[in-house]
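A single protein chain has been omitted from the complex, and every remaining protein chain is retained in its original position.
Chain nomenclature is as follows: A, B and C, assigned in order of appearance, with residue numbering initiated at 1 for each chain independently.
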């Protein structure tokens, strides 16, 4: 890993953070983001814990290793949910992982928690996930939200499979990934659009039930 | 076609893209825009495929001819839906064509898909379409969304007629046009307002049915 | 009227236009704004017809007299609804008048059209209208929307009375005024908040009826 790459990845992740922050997707300092810097050994930049993510500063991210430990001495603490990012890098070809709370993703996560998933089909936007067939189905798993992070990470790991690009956590937002920052952001935007549209249509067809 | 005109049209289309992007009307890199540069032979600038349309770059658009082929050698690929723009230019006096996804246009497209259209009357905003009579009706056709783009383009072409300024595609946004970028944007804003208002009122009068 | 005052009023109105434009309250070039420059004889700046009000230019407004005619030779056309502004200046102590379309004001205007008004009480925000008593009531008249502007202006005039600071036009937005640009904007923001809150609460208590 060269310093130049590290700097470039930092900027990419900071730009994504700004773009999502402009939509208020980090309420109450929630959410966490990461970007892979090196594959072998695994190292990634992850958001420092407890910051206001609507600001851009030089201390927004820190580099951690595959054990979620800071690579260099730092006063910063990696996000409490860094383990979820690590699982994503271990189990997929992701280069970037985004965890955010929106009203729509939280409502969907509760409304369909019992079913354990929500699926989308015959929606143009599923093409954002490289699903081009007319009868293609996008599946979004929904997991429970245990307070103990290793338990949560295990639940997440269990539901990662081919053509899964994000997992909803019950009343705890969504974790989304892509091969790079561009694709992760594209996936996140498409999920949010699908969730918002589903909920708006649902009100008109089954509102209050 | 002079270089000067091409530059002016590019700026106009880029400004419209920025304005629509500020409203998040290109979720997951969706949407595509075009502006006519020359009538005979037909040449128009169209968005390059697969870009994040919330950014402004020098590679956002490329010039294509009436066969949807790049006029000059380029590494850029025209939007997969360029054919829809071409149909609009062939069948109307449009100088600009905009295709975007919003929550409201997608909900309307599904809610009224069976009826094949939605109509508006006694709404002040239909004056944006040059409909000034008190009993004037704005008709917005709704078409199905076949995965094969030439089929989709044929469906679109079938529904283009006088006083139609946009066509909804089922769960696939809206295609809107106008004589120039100013008018196309005006039409798009008016459609969106009519759709949002219709849905909000509908919840209060027939919510959940 | 001194040139200096004219310039100051222009800036005030342009600032209000920018602030409302940032909220997308001029869909499809709709809406019109005015500010009084001189009392005797009556002269006011009013938005030129047909502009994109999300842009700020040197041709956004023109000065008109009490007959709604341009004071100086100009290629600009005063808004088609200038007559409504003139009525407001004639019948109230207003120094600024704002007409905008929002989803909420249009939905309210239709939902309560038959009643001819909507009232608000026990809402903190009615203090924005200088109503401080615990049992004070804010009354907002709702009028029909005839296509002939002089008829519309007459309907508006009929409903202007003490403690009325704005009138809803059925499916045609709201006209709001205040003694100056600051107060007109304050009133408009308060109306919008009251409308949005009323509709959101109504969905929870009588949704779909």
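In this text, a contact is a pair of C-beta atoms (placed from the backbone, for glycine too) under 8 Å apart; a residue touches a chain by one contact, two chains touch by 3 or more.
Keep in mind that what you see is a predicted model, and the values were worked out from it rather than measured.
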Which of C:42, C:91 or C:125 contacts the chain that the document leaves out: C:125
Sites on chain A contacted by the missing partner chain, in the whole complex: 24, 27-30, 52, 54, 101, 103-104, 106-107, 110-111, 145-147, 169-173, 199, 202-203, 206-209
Contact footprint on chain C, counting only the chain that is left out: 19, 23, 122-125, 127-128, 132-134, 182, 185-187, 189-190, 192-193, 196-197, 200-201, 203-209
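Convention: only the chains that are shown with their structure count from here on.
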Interface residue overlap between copies chain A and chain B, same or different (over half shared): different
Inter-centroid spacing, chain B versus chain A (mean Cα positions, whole Å): 31
Inter-chain centre distance, chain A versus chain C - centres from mean C-alpha coordinates, in Å: 44
Where chain A touches two or more other chains at once, by residue number: 207-208
